[in-house]
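Yeah, one chain of the complex is gone here, protein chain that is, but the others are all in their spots.
First chain written, first letter: the chains are A and B, and each begins at residue 1.
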Amino acid sequence: MSAAKLVHGYEVVIGFETHTQLATQSKIFSRASTAFGAEPNTQACAVDLALPGTLPVMNRAAVECAIQLGLALGSHIAPRSVFARKNYFYPDLPKGYQISQFEIPVVQGGAVSFLLDGDAKTVRLVRAHLEEDAGKSLHEDASLGGGGQSGIDLNRAGTPLLEIVTEPDMRSSEEAVAYAKELHKIVTWIGMCDGNMQEGSFRCDANVSVRKPGAPLGTRREIKNLNSFKFMQQAIDYEVRWQIEQIEDGHAIQQATVLFNPETGETRAMRTKEDAADYRYFPDPDLPPLVIAPEWVERVRSEMTELPRAMAERFVRDYGLPEYDAATLTQSKAMAAYFEETAKACGQPKLASNWIMGEVSRRMNADDMDFSHVAQRVSAFQLATLVIRINDNVISNSAARQVFESLWALASNDVTVALTGVGAVGTVGDVDAIIESKGLKQMNDSGELEKIIDEVLAANPKNVEEYKAGNAKALNGLVGPIMKASKGKANPAQVNDLLKKKLG
Amino acid sequence: MNDLHHLGVAELAALLQTKQVSAVEVATRFLAQLGGNPHNAFSDVNSEVTLEQARASDAKLAAGTAGPLEGVPIAHKDVFVTKDFVTTAGSKMLRGYRSPFDATVVRKLREAGMVTLGKLNCDEFAMGSSNENSAFGAVSNPWETSHVPGGSSGGSAAAVAARLTPAATGTDTGGSIRQPAAFCGITGIKPTYGRASRYGMVAFASSLDQAGPMARSAEDCALLLSAMCGPDVDRDSTSLDIAATDYARDLERPLARAGKDGGPLKIGFPRAWWGGSEEETEWLDGMAAAPSHLRQWETWPKINGALQSLVDLGAKVFPVTLNKPELAIPVYYIVACAEASSNLSRFDGVKFGHRAAQYGDLLDMYQKTRSEGFGNEVKRRIMTGAYVLSHGYYDAYYLQAQKIRRMIADDFQRAFAECDVIAGPVAPTTAWKLGEKADDPVANYLADIFTLPASLAGLPCMSVPVGFDEAGMPVGLQLIGNYLDEARLLNVAHQFQLAHSEFHNAQPGSLA
Partner (left out) sequence: MPLTPADISRIAKLARLELAPVEHEEMLNKINAFFSIVEQIEGVNTEGVEPMAHPVDAMQGSGPMALRLRPDLASEPNDREANQRSAPAVERGLFLVPKVIE
């Protein structure tokens, strides 16, 4: 870990607990659906409601998700782990206890590594354990029960969670957010979690404390339910400032759970859950130990998709890309796949990379679009063709941008743009057809170009004089009109050569 | 036939299969028996539902699609949830509760053709050994109505003894089938833990609860057990994935060939349970070494007599060692209470069951609801369980108890290396007077001393009527088998009952 940057002479210490909802069809201990947004309690079956006589039966897919994460983060997959009951009363907790893992979790150790401003960072994991999600308490509707009441919806109760717990290895809010983004990328990349933060599929709790360098760990406060990267940074920064002020004012920090209010940008302590301190954990007698055979782990390993870091290294190795390009292109699975397809088709990896990180990303962001939809606008094959034409000097970069624009527009629903795009010419989305119809081909026949140059020279004797007098800049005054006269089809390099020749 | 209600499961099944009597006739006869709810044994009846099931059974009998027990009536302990009958678990907390599903055991018995007469009173959440802890009133013992029927399956035992039903389900966590069966002079068996599904049983102590049949004879129990047991892999993670079997298969085997080795049955009698005097020890070599603290418990003479009859029937009886089986009392109550304190947290007035009428905030709603809904014994066990699991006490109590539990289970395995079954008393005494121990929970706990060890080990065990004390109250012999050895226990009990029909066929004076 590189030297921690200090805030007003204090070192910031952050650890994360992230609840990831697992992308399973059914709940962890029942056969009810996990689909989001159903009518209240229509996806809460007898088991989820803890009706008398019901018992839990474990979902195999949830275990498989845990194995995948463990393999992705280099963790130890416990061959035998134990489900325990965490006992406390809360209306959204139907059994009066949460089935979780306590003494022996399924995933142990491991680490998340990422780049932050070019520096490699590593955050160590303590553990990741399987547990069931709670339901939801709804307070907004003041009319409920004639007012003063909360409504309980248990559709979410029993949704499988993997709680991923780190060591207090982060030293700034930037580092914390970078960790969260990297973890988010990994869990969505391997497909164990849909990563939808609005729907609560990826919920982060940050344990924040501050200390003078070298001093023992300070008392931490836990910021709950950070489900946007933006708020995450704001919340941590506010919390850090608040803690430092408290200490500077001579107040000791009290351990507490706090909530971040996006409106005020402040954190406030939650009403402490009574006896939260004594959960009376004990092994759940309804569930024998979870046993994971080595063969199972090996099977999952063999079926695992290539992870982003491995893929980035391969891009550097096989395509000769700079690390920065490789890291950027592996931000999402779709982007990486799009790059490889384009690069293979055009044989110009660096050019393809430039275009994807440049024009494609710019256009995508302008339309506030997810990369998975880019190929529907401009296919990797189309982009590859474009790259080839540029490389063969058939069109200039600026002309290529025009072609790209019309390809993008063509695929959009906006038909009028599409038609003006292709003009009279046939096959929609055919790169060469568009170049043709827009007359964007570069003028590579020097005869025609020399004719234009001669006219321009004749029309601008002054510039010619100045150039001959030794003012190299004067050449630019000539290039401009020539390009204009060629309607941009002239190849600037070729124009320069010819001019220099003529002006000897 | 007017004396249909005196017939057992096997006899009724035979008459029904041969169409000598219809399911509706049988059901009607037993429904008549229930009129006025003798002994307060039943907690809910619904004659429409019962007769509808009976008609369906008659249709199957006519169509030749009948199950093995088609048309035979049964009643269920009120801890089994049922769609068509109210399920209360003997608690105010569940007054009027209707489950949206049937317990697996209830479903399986219906699939075997049995007709449901209703639900049976029991100690609240199966916590008790006298049935005096029911929110719906105590049950009286048909042999002497001033006495308790035992518990927690007291309604089940009383109903079978009083001929209100030929068969009943019970549940046994620490003796709740065996002890009431003994107190009411009927036969009951708790199979190996995991043999019968717990799905749909209102949970008391998850690692101990086990369903079993209660009837008048070992033969009837064998037929019922065969229908009740089997894997429930979709619903109960602790249900054993071992196919159901015909528990009646070995009934006729003489004891002289009932041993694992095909030789004479070897019966081990735990030294620590010896209840005889020094002089009495000759007939059972090695008993002189028996500890004396339990000497002269009331039921000893009948147990002693039963052991000697088993020898006459061709069995060998010899002492075996269980180290300090009395430790089972604290160990059992620590484990059972810990699990119960957690299992009963779901009764919070939010999703189902009782909610206080008057309350302020959420905490107040919880506390008033639970304080009103639970009876005193249940509250004590919840408190005890929460305490042994609470911060700083877990290792000393719960963890230590689970270790001793392992030692107790290992003791049994050592004993079963020498013998085929273990025999002993079910209880030190016969049924006591209503109210006699009502205010002394510890006295009740101590009375479980002989049933708790097998419960902790998860072993199959049963109670067989072997006589009556001076007051005419029934005495039960406990038989404990090794895991999955239910058929051998039933074999032994059946052979005994063939030779001693005077015990299990006797009927309470109250019926005459």
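For the reader, a short list of remarks on this structure follows.
Keep in mind that, in the parts below, a contact is a pair of C-beta atoms (placed from the backbone, for glycine too) under 8 Å apart; a residue touches a chain by one contact, two chains touch by 3 or more.
All values derive from a computational prediction rather than experimental measurement.
Within the set B:L61, B:A196, B:A457 or B:I480, the residue that contacts the chain not displayed is B:A457. Touch with the chain that is not drawn comes from one residue among B:A14, B:A62 or B:V442, which is B:V442. Of the candidate positions A:V7, A:A46 or A:M357, contact with the hidden chain is made by A:A46. Looking at A:I14, A:V57, A:I236 or A:I390, the residue that reaches the missing chain in the full complex is A:V57.
Across A:A215, A:V291 or A:A459, the residue that sits in touch with the chain not pictured is A:V291. Residues touching the missing chain, restricted to chain A, are 24-26, 30-35, 39-46, 49, 51, 57-63, 83, 89-91, 137-139, 144-145, 148-154, 259, 270-271, 274-275, 278, 280, 283, 285, 287-291 (touch as defined at the top). In the full complex, the hidden chain is touched by chain B at residues 96-98, 100, 192-194, 207-208, 233-234, 237-238, 240-241, 327, 329-331, 333-334, 341, 348-355, 359-368, 370-371, 374, 376, 379-380, 382-384, 386-387, 390, 396-397, 399-407, 409-410, 412-413, 441-442, 445-446, 456-458, 482-484.
Convention: only the chains that are shown with their structure count from here on.
With each centre defined as the average position of its C-alpha atoms, the distance from chain A to chain B rounds to 59 Å. Chain contact summary for the complex, chain A toward chain B: residues 46, 49-58, 85, 87, 89, 91, 94-97, 152, 154, 274, 277-278, 280-282, 285-288. Partner chain A is touched in their complex by these residues of chain B: 80-81, 87, 89, 94, 97, 99-101, 103, 198-203, 205-207, 234-238, 338-339, 341-342, 344-346, 348, 350-352, 362-363, 366, 386, 389-391, 394, 398.
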